[in-house]
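Only one protein chain is missing from this complex, and each of the others stays in its spot.
Per-chain residue numbering starts at 1, and chain names A, B and C are given in the order in which the chains are listed.
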Amino acid sequence: MKKFVNDPRQFVPEMLEGIHLASDGRLKYEPKYNLIYRADMPRADKVSIIQGSGSGHEPAHTMMVGKGMLDAACPGDVFAGPPVDFVYETSKLLNSPKGVLHIVNNYTGDRLAFEQGREMAEMDGVRIETLLVNDDVAVKDSTWTVGRRGVAGNFFVIKAVGAASENGADLDELVRIGNKVIAGVRSLGIALSSCTPPVKGSPLFEIADDEMEIGIGIHGEPGRQRTKMVSANEIVDLMLDAVVPDLPFESGDEVAVMINGLGGTTIGELYLLYGIAHKKLEAKGIKVFRSYVNEYCTSLEMAGASLTLLKVDDELKHLLNEPAEVSIRVF
Amino acid sequence: MKKFVNDPRQFVPEMLEGIHLASDGRLKYEPKYNLIYRADMPRADKVSIIQGSGSGHEPAHTMMVGKGMLDAACPGDVFAGPPVDFVYETSKLLNSPKGVLHIVNNYTGDRLAFEQGREMAEMDGVRIETLLVNDDVAVKDSTWTVGRRGVAGNFFVIKAVGAASENGADLDELVRIGNKVIAGVRSLGIALSSCTPPVKGSPLFEIADDEMEIGIGIHGEPGRQRTKMVSANEIVDLMLDAVVPDLPFESGDEVAVMINGLGGTTIGELYLLYGIAHKKLEAKGIKVFRSYVNEYCTSLEMAGASLTLLKVDDELKHLLNEPAEVSIRVF
Amino acid sequence: MTATSLDRLDLVLRTMAETIVENTVYFAELDAVVGDGDFGYSLRSGFEVVVSDYDTFDRTSAGAVLKKIGFVLSSKVGGSSGPIWGTAFLRSAVAAGDKTELNREDVIEILRASVAGIIHRGGAALGEKTLLDSLVPAIDALEAGLARQDAGPQRDAEALQHAADTATKAAEDTKPMLALRGRAAYTGERSIGSVDAGATAVGVILQSISAVWREQYG
Partner (left out) sequence: MTATSLDRLDLVLRTMAETIVENTVYFAELDAVVGDGDFGYSLRSGFEVVVSDYDTFDRTSAGAVLKKIGFVLSSKVGGSSGPIWGTAFLRSAVAAGDKTELNREDVIEILRASVAGIIHRGGAALGEKTLLDSLVPAIDALEAGLARQDAGPQRDAEALQHAADTATKAAEDTKPMLALRGRAAYTGERSIGSVDAGATAVGVILQSISAVWREQYG
């Protein structure tokens, strides 16, 4: 296993401690619940925004805690949603008179933990609302009862409600804004390689040297289809052909475009994909409002990328343009 | 080859076009010289700061072009310094009455191209100074005539002179500041895997599943030593034992600490390494002024990480804290 | 000295926990085929605490010990399995209440309560390729076995073995099913052809319990 790790079972706690120590006091760490939270939260005048989800998707979500983004994240182990207790205790710890907002990626494990955790915290008098993110078009809503998965589009939900909440929006307003983002965001991911959870110590699945997996889930769940590798141009076509008609995004629309790296793909390749996508979108009459090219939601060191489009209006444009502070930064 | 690529020989141009298109007009692209430069440069009241170097180290250096950082970058192909012409033409195009600053990583290819390009541009009346970055302690200065290599510490040189130049510093002042950073910055890198240049299509070198390369160069040049993989704690010890005594960094010093990913290592692992390094430094009485945990200077998708320490004084602290704008961003 | 019901419950619960810990990698590998490979590790996070701390648990009643396990799972187990198995134990604790002696009907009632908890929490129906697909037929088999009037002194052990075999068989029968729950559901058609991890785990656990029971109580 080509990883920097001590005891694999301490991987998540040791990573969280690093985030804490790197934050220069801006983030607190509660090891009991894998909890990273803003040192200046909870506050009586601001809704607390909490994300759970599994680890192994970094920078999502523990490195997205900060002013204008998440107030807390309490991830489970690598690729496992958090235990119910983490959700319950985090909700209580971050309780605010303005309420608590749970942002949950639509995976069974995350949903179940957040539903049960919410029930328990509500019994203790915490006011909670939930946003279910489900941007992955690889999974069809109608066929599977669990519905579409939440993947990299999650970033836009966090960014929009994080900014609005910083500006004083109340819980209902955040739910409205969050659901607007969710209604307008769509993603598709393509994997070129597998990945190795530290505790497992071997790759999650096998994939031949000349193969790729279309519609991969962010935990290595197989996607829609496995095919031969094709050129970057063709891959962008595959992504756009899946994502654009789904909403649909139409000529005249303005969009935020994200090329998200799954972990093992170079930023150079992500920009290459972005350039292709940008030109193809403009050719369809879809105007790029803002670009996001980086790792946002990874599957450990998996080689691959996802494309996310978010339809924006003036309100969302304003919120996306607002400043924010997170661990993951260049300067 | 698990890469998003069309024609491998067009990898660099297509990546650069993506950077250009993602910049929303802030960066211009001149394909003839692989040149990415600020749309608002050159300016009569600001020194132009140029970096060459090879490609394959992204975000270094084309994605580090922006306000408060580089004004231009004209990389060569993957892992090859730029042709002389790129340096010459870029220096002329970015010419300013306040002069031009070349930032060169101390590799033979880069040095030669920048020396010859500078000679040629000076004959055309461009005023040029050069900063040679050589932070890699893996290579001993005395033994090899080429001297120590420039690696991830380059970021701090760019950040400091970029900020100073934005505040109006003249060429001599930038040379002084740049050399202060160079005098106080030291790095060591460790690779866990090889990497595959797109044109080559196969890994640069072989490395067994349980081996690591200590003191790797950023182009896959073998390092000081190849050993069995050890734990993250031991790896941080190896890094600190090489870097700390080199300057030396001493109890009472304040430092900027960078854990730089070489491309294929997850940000989670980088934070894990950071946490360990932070604690060990504080135990030595060395105070962390600011943390940098991300990819700054990669070797394509190589798994691995480097540690960089920069000794800071009030002037450098101020310059590091100044704002900057680059392609590579989260928001 | 004959074993009390609580002794027997201890044996069952310890065996269950030990079996899960021993099969961590196997269970994870089953989940990796069409799911995300965390199942075994997730369960271990909780059940290894059950193994190591069992002696410290409040065992004044069947309900007390089941509840404690439910709490441990809620605080340690992530993924879908945390809420599902946690709720199963919490519901069975309610059904067991403060009983210190469990008759055969009590056992079935407790097991049915755990199934109701799983359904409440996860919303799955039979045939959706989940652990319910082996757990429910196994409980049916146990109930039928325990109710046999013609049985000799080995009735319990035989019923347990019958339940375990039913679970093992039922787990095999999840192969042709299309996964409609958990992460395996995302693979659609591709989930067909391999067994469900949860259903298989139920079979493995019951086989262990049956073997240990036979050894202890013949």
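Here, a residue touches a chain if its C-beta (ideal position, glycine included) is under 8 Å from a C-beta of that chain, and two chains touch if they have at least 3 such contacts.
Just so we're clear, the structure is a prediction, and the values are computed from it rather than from any experiment.
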Visible chains that the absent chain touches, using the contact criterion stated earlier: B
Absent-chain contact - pick from B:42, B:66, B:109 or B:263: B:109
Hidden-chain contact residue, picked from the options B:18, B:42, B:82 or B:162: B:82
Where the missing chain touches subunit B, by residue: 54, 76-86, 107-109, 112-113, 115-116, 138-139, 143-146, 149, 197, 199-200, 204-205, 217, 219-224
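We take it that only the chains that are shown with their structure count from here on.
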Chain ID, smallest distance between chain and overall C-alpha centroids: A
Mean-CA-position distance for subunit C and subunit B (Å): 55
Rounded Å distance between subunit A and subunit B, as computed from the means of their C-alpha atoms: 29
Where subunit B touches two or more other chains, by residue: none
